[in-house]
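After this line comes chain A, so read on.
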Amino acid sequence: MTVLQIIGLVFVAVGGGAVVFVSEPLRQTIVLGFYGIALTFVFFTFQAPDVALSEIVVTGIGLPLIILAALRKIRQHEELRRQREGKE
Partner candidate 1 sequence: MTHLSALPVLVPFLAGPLLVAVGHSAPRWFNDSVGALSALAATTICVLLAVHAAPHPFPYWVGGWRATHGMTIGISLSIDATGAGLAAFSGLLVTAALTYSLRYFEAVEGLFHGLMLLFMAGMMGFCLTGDLFNLVVFFEVMSAAAYALTAYNIEERAPIQGAINFAITNSIAGYAMFLAVALLYARTGALNMAQIGAALDGRHADPLVIVAMTLLFVGFLTKAAAVPMHFWLADAHAVAPVPVCVLFSGVMVELGVYAVARLYWVMFAGPLGPHADAVRAVFAGLGVITALLGATMCYLQRHIKRLLAFSTIAHVGLFITGVALLSEKGLAGAAVYVIGHGLTKAALFMCAGVLLHRFATIDEYDLHNRGREVPIVGVLMAVGALLLAAIPPFTTFMGKSLLEEGASGAGYNWLIVIYIAVSAVTGGAVLRATGRVFLGWGESEGPETPQHQAAQEDVDEERGPREHTPVLMVLVPAVLLVGALVLGLIPGAVPGMERYAAQFIVHANYRAWVLHGAHVSLPVLPASHISGSDYGYGAIATVGALLVAGLGLTPSWSAPQPRSALGQRLRAVVVGLRTLHSGHIGDYIAWWSAGASAIAGICLITLR
Partner candidate 2 sequence: MSFLPYGVAAWLFVIGLWGVVSSRNLVRTVLCLTIVQSSTYLLLLGIGYRTGATAPIVADVPATSKLVDPVVQVLVLTDVVIEATVTALLLALVVQAHKRFGSVDPADLRQLQD
């Protein structure tokens, strides 16, 4: 077991905990991005470049756009409803 692997795994363990314990979703998305990078790094040290590439495109591009769009959508609904309630 190499030092790089140990460092990577520790980052993944901490990062996974961080994603779970950060309660604000937007911040959580950012932490998830870092977590993805840590995972990618571990996959490289495990000699799995194919998987690392998949992981980085998924957590780097694929998911964040969807999550951010979903969060934004939810926020807009909320504002819209607040406005409507304000009018009534």
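Inclusion criterion for the candidates: all candidates are chains of the complex that A comes from, given by their letters.
Some observations on this one:
The criterion applied here is as follows: a residue touches a chain if its C-beta (ideal position, glycine included) is under 8 Å from a C-beta of that chain, and two chains touch if they have at least 3 such contacts; residues count from 1.
What you see is a predicted model, and the numbers here were worked out from it, not measured in a lab.
Within the complex, chain A makes contact with only one of the listed candidates (1 or 2), namely 2. Against candidate 2, in their complex, chain A makes its touches with residues 1, 5-6, 9, 12-13, 16-17, 19-21, 23, 25, 28-29, 32, 35, 39, 42-43, 46-51, 54-55, 58, 62-63, 66-67, 70-71, 73-74, 77, 81.
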